[in-house]
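I am attaching a structure below and will ask some questions about it afterwards.
A single protein chain has been omitted; all remaining protein chains appear in their positions.
In this document, chain identifiers A, B and C correspond to the written order of the chains, with residue numbering beginning at 1 in each.
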Amino acid sequence: MAEASIRVSDLAAAHGLRDEDLLRMYRLVALARAIDERMWVLNRAGKAAFVISGQGHEGAQVGIVSSLRPGRDWLVPYYRSIAGVLTFGMTPRDILMAQFARAADPSSGGRQMPGHYGSAEHNILTTSSPVATQLLHAVGIALAAKTLGRDQVALTELGEGSSNQGDFHEGLNFAGVHRLPVVFVVENNGYAISVPMSLQSPIPDLADRAAAYGFPGVVVDGSDVLACYRAGREALERARRGEGPTLIEAKVTRLTAHSSDDQQTKYRSAEELQAERERDPLPRFRRQLRDAGVLDEPREAEIAADVKAAVDDATDWAESQPEPDPATAYRHVFAEPDPAIGPEAAGGAGVRAATPAEGV
Amino acid sequence: MAEASIRVSDLAAAHGLRDEDLLRMYRLVALARAIDERMWVLNRAGKAAFVISGQGHEGAQVGIVSSLRPGRDWLVPYYRSIAGVLTFGMTPRDILMAQFARAADPSSGGRQMPGHYGSAEHNILTTSSPVATQLLHAVGIALAAKTLGRDQVALTELGEGSSNQGDFHEGLNFAGVHRLPVVFVVENNGYAISVPMSLQSPIPDLADRAAAYGFPGVVVDGSDVLACYRAGREALERARRGEGPTLIEAKVTRLTAHSSDDQQTKYRSAEELQAERERDPLPRFRRQLRDAGVLDEPREAEIAADVKAAVDDATDWAESQPEPDPATAYRHVFAEPDPAIGPEAAGGAGVRAATPAEGV
Amino acid sequence: MAVRTFLEAIRGALASEMRLDQCMVVLGEDVGVKGGVFLVTDGLFAEFGPERVIDTPLTESMIVGASIGAAVNGLHPVPEIQFADFIMPAFNQIVSEAARIRYRSNGTFGCQITIRAPYGGGVHGALYHSQSIEAFFTHVPGLKVVVPSTPYDAAGLLRSAIRDPDPVLFLEHKKLYRSVRGEVPAGDYTVPLGQAQVTRSGTQITVIAYGLMAHHALEAAEAVAADGISVEVIDLRTLRPLDLDTVLSSVRRTGKCVVVYEDNKFGGYGAELSASISEQAFDFLDGPILRVAGPDVPAVPYAHVLEDWFMVDPGAIAAAIRRLAAY
Partner (left out) sequence: MAVRTFLEAIRGALASEMRLDQCMVVLGEDVGVKGGVFLVTDGLFAEFGPERVIDTPLTESMIVGASIGAAVNGLHPVPEIQFADFIMPAFNQIVSEAARIRYRSNGTFGCQITIRAPYGGGVHGALYHSQSIEAFFTHVPGLKVVVPSTPYDAAGLLRSAIRDPDPVLFLEHKKLYRSVRGEVPAGDYTVPLGQAQVTRSGTQITVIAYGLMAHHALEAAEAVAADGISVEVIDLRTLRPLDLDTVLSSVRRTGKCVVVYEDNKFGGYGAELSASISEQAFDFLDGPILRVAGPDVPAVPYAHVLEDWFMVDPGAIAAAIRRLAAY
């Protein structure tokens, strides 16, 4: 795709981007979708016990995370962040290794359920299951950045249901008091498993809650990748200018059941599910890029083939990787002695923990 | 004061009250203040190990709680709620018994620190120390009222610092979703112990946070008893009409140190403390009632004497009461068998817990 | 008597209790239309409606905190915590509030709530969908903690818990939900809280367990019976209040004891059992009180091989029994 690098369509120009950037974003949305679909195939084939999906959320994640700077900023994801972590540097192999719970899975070495991504290499914080806890970690990362005078922003994603947890309130409040460089992204897909928004929140737009903490809240259509891009870029620039946090609420759709353990037809009508399909960011983005002359049929086919190859490669490779060795299951409860320092390290005296971002 | 019952000054009329009501409110503010001052005297005399005060908060509490219906509604207080619990039926003796930690202390039988009021008899929920937890109890009380079709409102009080706890967010959200009959009163005295509002919240008016939960938030001057009365009455009527919760933020002043363990001069300047004296609700209310012709010098002296007598009586009486018997310290970890039902009660089968409001 | 799964027994008891007790409500995440992520509350919403079967926002502290208040004002709430692992945000409300309302008010207030929570591993749930949490709560005066292992007990104990005037934590092992069946009477029977059950008589070694481990203990006892080792198995059923009488009278007879729990070993519930027994039956002991428990790593890892490594199985229990028998 080298030749694309010099093309700047009107659509790209309007966003201060080159066509190649738009195509990269399109490829990421398509890639995340393809990986996701593969996971369900594996699930039905009995090869993946559990799947939790990002289908419908990819546009928001790719759009927003695209402005996060790899190797500098931090991404604090949640279980639907497949597209987000791909955008920020993880690979299809990384995702599939988590899905197959392989020893070399960078997220957890097969210790966590699929969907709990993390990569020390890429400043992607390890994910846990209790929802909304990560929001405070993002706030802490931003606090450290500010205290240490580092030019870093932390961006965290969570579901709208999770934003009702107390940690949300405590985190936004502290970030607001100290105007920390942190961006909160609520991906509102209308449901917390089966519980609809009407039972989760008395107000329709959770972005309005930002006013309670003295910083802007923005509602963005999560099926519009470039609207998300603009919202993300603006929020990140605000943070970098030292103006503090932003709350972005991306209205997205959950195209799958909550997870492979869920049957959403029990609580969502066929009509509703059909209507939601209209909000799929992938075809919409494809149409938009076609209309703008950024994407043509050959290029689309090329990307599709490329994505398929990447997913096939990741699947085959991950499946062929060894399982974790039970002999390692006792490891990493605590830091292990650094051979360079000697065994006292474990005792704690005189040791400084190496943190992933120490070089920044 | 029997003759006062027929008098209706302009001020009283403007509030739909009789002069006698205003005088009762005045007496409650004065009484709460006098009890509070007595507790500090006892503290300095070495007779009360710990004092936590409501000085400066009395006007807001008396004003707001006056519209709560004894024997029907619920008050869910916090440690500064002396005036509130007095307004809702507890007596000076009850307060002093808690201060002296006597066996007959209705709040806790001397088990809790002073300031942790509660009275099953008066629908005043037992207070604990971890802040903001009680807010959820008020929400639950309101939920029960709604579910059981009872005409009841729950009113809870907490400090502005405490309102930053996660429980605040979770509670207001749920109350908003179900439009529960509950009133949240944040008594904002500008400090959480030593931490000033500027470090506690990025926005000046916490009442604005109600918008995040789809119901009204009201700021009221806590040194203006009748403004508080109006705000409280309106919120309670709203709740009774089935229109849901209200958040009232009463801007009050903390006239004392946080508690007898605190030295507030370390973090508040002499000028600030001097200025705060101007916001004392007691002299302001006195002036207002005098100006309105509700209070004259003889009446004021009469009330002062009456209050002093009540405080003296409560002090002497409480001090003379027996201490708890250590032999009882094992009791009430669990419900005790009701002799009317028989010993199986403790085992749990077939027993229904008697709840204080069961008759409502 | 009908044969029911563990899950059906619980569901049935919830439904029958709601029919009896107009003040009982069920609340939690997805308990309504969906019927709970394990379908334990399936059908309740249809029968009792949204006022008594409440789909709450995703907020555990609120679920418990509001239940406390609701109980004070006359409801009998039965909140569900979707997975026991997610009870931690409600820790303050349970430990500081529910457990203490009675004591701190000198007996003038009470809090009749039963918190249901599916717990336990072996279901491929990994670190945050597998935990045993009983040790955190059995340490707390003012709470009762119940862990049934059979359909019969589950229904009978759940009724007692819901009717109990104090807060009860009712732990349901996820692996038992569909794998265990048993006879369950149709009527309104109860099993009293605080009574352990000798589920197998024996003379040489007492094995004490609960939940999934109560089944593993029986299996292990059968396995070693072939070697001529006679094992008595006690299913505690209620962890607090602990039925120490039943435990002690068995251990005083057998003289040897294995305590089994699925949770991390260090500081787990079995530590208290062991300590209590050695305090009160020392003279009767012919060998150390052994504990068979989970390894001291943070909960169950996901990969099958790691999960198997973590979980206590009948083989591990049998091995401990054999070791102790040879002592």
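What we mean here is this: contacts are C-beta pairs under 8 Å (C-beta built on N, C-alpha and C of every residue); 3 or more make two chains touch, one makes a residue touch a chain.
In this text, all values refer to a predicted model and were calculated from it rather than measured experimentally.
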Among shown chains, those touching the left-out chain: A, B, C
Of A:237, A:278 or A:336, the residue in touch with the unshown chain: A:336
Option touching the unshown chain, where B:87, B:164 or B:188 are the choices: B:164
Option touching the unshown chain, where B:92, B:110, B:140 or B:281 are the choices: B:110
Residue among A:9, A:91, A:126 or A:321 that touches the chain left out of view: A:126
Positions on subunit B where the hidden chain makes contact: 49-50, 101-102, 108, 110-114, 116, 128-131, 161-162, 164-167, 192-195, 199-201, 261-262, 266-267, 323-326, 329-330, 333
Subunit C residues that touch the omitted chain in the full complex: 85, 88-89, 91-92, 95-96, 99-100, 103-104, 127-128, 135-136, 138-142, 240, 242, 264, 266-272, 274-276, 278-280, 282, 285, 287-291, 296-299
Interface with the unshown chain - residue positions in subunit A: 74, 76, 105-109, 111-112, 116, 118-120, 125-126, 128-130, 133, 135-145, 147-148, 150, 152, 154, 166-167, 170-171, 173-174, 177, 331-336, 345, 347-358
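Criterion: only the chains that are shown with their structure count from here on.
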Most distant chain from subunit B, judged by the mean position of its C-alpha atoms: A
Length of the line joining the C-alpha centres of subunit A and subunit B, rounded to whole Å: 46
Centre distance in Å when subunit B and subunit C are each reduced to the mean of their C-alpha atoms: 40
Residues within subunit A bordering two or more other chains: 164-167, 199-201
For subunit C, residues that touch 2 or more chains besides their own: 56-57, 59, 61, 89
